[in-house]
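For this view, one protein chain was removed and the others were kept in their places.
Chain naming follows the written order as A and B, and within any one chain the residues start at number 1.
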Amino acid sequence: MGDAARALIGSPRTRPALLFALALALYLAPFAVGTEYRLFIATQMAAYVLVAIGLNLLNGYGGQVSLGHGALVAIGAYTVALAMVDHQWSFWPATLLAMVAAAAVGAVMALPAFRLSTWYFALITLGFAEVVGGLLTEWRELTHGFAGVVGIPKPGVLGHTLTSFDLYWLALSLNILALLGMANLLRSRFGRALVAVRDNPVAATAAGVALVRIKMMAFVVSAAMAGLAGALFAVQKTVVTPDDFTADFSIFFLLMVVLGGAGRLWGPVVGAVVFFLVPELLTALQSWRMLIYGVALLLLMLYAPHGLVGAIETGWKRLRTRLGLSNIPPAPSTAIARETVHPIAGAALSVRDVEKRFGGVSALAGVSLDVAAGTTHAIVGPNGSGKTTLLNMISGFYPIDGGAILIDGRSVVGMAPHRIARSGVGRTFQTPRMLPQLSVLDNALLGAFPAERQGAAAAALSLPRARREQMASLGDALRYLDFVGLADRAMEPAGELPHGQQRLAEIARALVGRPRLLLLDEPAAGLSLAELDRLGELIAAIGALGTTVVIVEHHLELVANICRSVTVLERGAVLASGTPAEVFSHEEVIAAYMGSHSSVGQAAS
Amino acid sequence: MSANDLLQVSGLEVGYGHVGVLRGVDLAVSEGEIVALVGSNGAGKSTLLRAISGLLRPSAGRIVFAGQDIAGQPPHRIIDLGLLHVAEGRRLFRRQNVHANLELGLYGARLDRAVERQRYDFVYELFPMLAERPQALAGVLSGGQQQMLAIAQALMRQPKLLMLDEPSLGLAPIVVDQVMEVLQRLRAAGTTILLVEQMVERALDIADHAYVLQNGAVIGSGTPQAIRAGDLIRRAYLGALSDREA
Partner (left out) sequence: MDLDLLVGALTAGSLYALVAMGFNILYRPTNVFNFAQGDLVMLGAMFGATFITLLGLPWFVGAALAMLAVAALALVEEKIAVAPVLKNSASSHGWVITTLAVSMIFANLVGLGWGPDPIAVRPPAPLSTDTFELFGANISSYQIAVMVITVVLVLGVEAFYGTRSGKAVLAVAEDRDAALLRGINPNRLSSWSFFLGGGVAALTGVLAAPVLYASTGLGPSLLLKGFAAAAVGGIGNNRGALLAGYIIGLVEAVAAALLSPGYQLAATFAVMLAILLVRPHGLFGRAEARAV
């Protein structure tokens, strides 16, 4: 391949221009090829695309399979139809009502499901679709039964009734807005939180993300889009009947998303286009259609889980590799200088007589320790002595069986872990909990979730204040990645970093949340000697920021070098506490580690 | 390596994804010995045991047990050969009772009823506290009892080689004494043992031979006396605690 091709493939600048040209072509297309039938199909397709984009947010990014989106479309369509025909509402408020109705009914249905495993949600939405389908015929007083609602008027604007051309442009504009909004939303804290909830709920919780709330947010957005699509559907067809919303209707949307590429921005668009084109080619095989869809769904999940767009991406990456181009995008150029990180006011930690039992085993039997604000404290002890359990209680991951935990004098007992995280407690895990598919930078940005205040609407619209906040977080993330020494790997997928660097990235993520109390669980485990030195310096630097650090660690040299005080746990109780020098000369401490009294002198001499 | 090696590991490499955890480990366990494997957390001890018992697939190297290369074999094949692994953290079936846990130790063994009876008798005699509460759920036992049950479960297959991962974890010293005593009795009865233990001194007290693992590689081996005499342990395990006090 020549240099020109390489330049074309290598340049990211051509994309906005191409997309603009595509949009323009779609706006102008009706003048060239616009027959009534084609406009009808195109508008219908645009309505479907809208549903699929929303479903992709929930399914592709949130990992929740909804088999009830068809019913949400039905609710939107019937709301508009009934409001306009039976109550003479105009289209626009009726559409708003349709979106609210779809979101509200959906939320009530989804609430119990989101507290349970993913597949409960799939089944409950499937049931929901059946129930709604049944009620459309059964609840005759409201829905007019089998006959449906006929004579839905076309929407009007300032006395002008929209033509089929206008409807097409309206639908197309809504698609473009939805895609732009979705792209913004996915780039914001919500996109990262959603992926975190899908791929690593524990990491999400530790970053302060409320799991049920974020899933509910995705679902409500997705349901409102389905309601909007339903409104378009109703005025475009002018008639809605129960037959429009069969059980298969919901499956179609899932198929579009999976076919095009779940978790890919353009997936649902590509999926919908293919979904509409193929049946035209397969009209002879009408009775085989659902069977073919079933087979397609199975094969796609097995062999192309990210659909057509995912397959294209893979091919594109291979092509770039063959051309010797890097697949790692350049780091964002931010105007913010990488000034030094700001000091943090540390919080005091007080643990009083904490108890924890697992079945017949007592993991913590009345542990107490105090850590002064702004100091670095170590918890050491043999494996199984309850160190990690204690961290899990402080950060709220395990419920407490007895005792009290106070952070700056405020009890955190009974608080949900994401709330504790939001109150300024950051933590890392024994095995780093990264989101392997996201970049190191995105992983670090997840840490900014609790600090950012923007709502989903502000994020989707990319309002100036949301953008300012995002730039500030980006600056923070880059700064802390620089702080831990990973600035040059910011754009690599986190899963491809070696173990030691994943640990550092995890620490950076915790720091981006600017924790007043940072809990580190065995940060030295599995590090090489060189990495160990860097880790020691890093923890000392974090301590110097002012953050209170509690570190669970086996590596006593590290502990002795960086900690002001140490608590030794053994079998769930405090064996000793004090300065490292006091504690490590304690005979029983060494005995606890070595397991034998006789040889302490030998080992320590 | 000698002819009476029951287990020979050579050049073993294991990685999780891009991350190499074991980097060319060589190790041998002779028949009838207790071999201790020590090293700090994250050194790769558990990963080594998991690779030997077939839970992890090594990316390179050989694992020869009783004359057969078992690298990459599924766990149930390896167990059939008589190599049993008691995992870290007392991985019992907590919702089932003591007797059911022991019965699961016999899964796939296809033995006569009389032989099975003997096995139960053997472990109940070795661990009388289990015989007292055969119907108790494993989850409500104390930590020490759970550890005993986990060992007993593996003994139901009458292993040639028993691998134990941190049996002292979270146990009171007196219970650790009991565990160590059981291991010595098992050795006397002819069972070979590979012991991963953080309580180095306890392990060295009963071991015939020891290996020191650091950062996924063996940095030394020898008799307990030799290991104690050198500074390997200080380097690999205690960090600078001993240096500072020296």
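What we mean here is this: a contact is a pair of C-beta atoms (placed from the backbone, for glycine too) under 8 Å apart; a residue touches a chain by one contact, two chains touch by 3 or more.
Computed from a predicted model, the values in this text were never measured in an experiment.
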Sole residue of B:Gln153, B:Ser168, B:Gln198 or B:Asn215 that reaches the chain not shown, by the stated touch rule:
B:Gln153
Which residue, B:Gly67, B:Gly108 or B:Pro128, contacts the hidden chain when the whole complex is considered?
B:Gly108
In the full complex, which of A:Ala46, A:Val73, A:Ala122 or A:Ala234 touches the chain missing from this view?
A:Ala122
In the whole complex, of A:Ala42, A:Leu58 or A:Ile251, the residue touching the missing chain would be A:Ile251
Which subunit A residues touch the hidden chain?
63, 65, 67, 109, 111-113, 115-116, 118-120, 122-124, 126-128, 130-131, 134-135, 137-138, 202, 247, 251, 254, 258, 287-288, 290-291, 293-295, 297-298, 301-302, 305, 392, 397-398, 429
Tell me, which residues in subunit B touch the chain that this view leaves out?
53-55, 74-76, 79-80, 84-87, 91-96, 100, 103-109, 153-154, 157
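To be clear about the criterion, only the chains that are shown with their structure count from here on.
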Here the gap between subunit A and subunit B, centre to centre from mean Cα coordinates and rounded to Å, is 40
So, in the complex, the side of subunit A touching subunit B is made of residues 359-361, 363, 382-386, 495-499, 522, 524-529, 554-558, 560, 571-572, 584-585, 590, 593-596, 598-599, 602-605
Touching residues on subunit B, where the partner in the complex is subunit A:
17-19, 21, 40-44, 89, 94, 137, 139-143, 145-146, 166, 168-173, 176, 197-203, 205, 215, 228, 233-234, 238-246
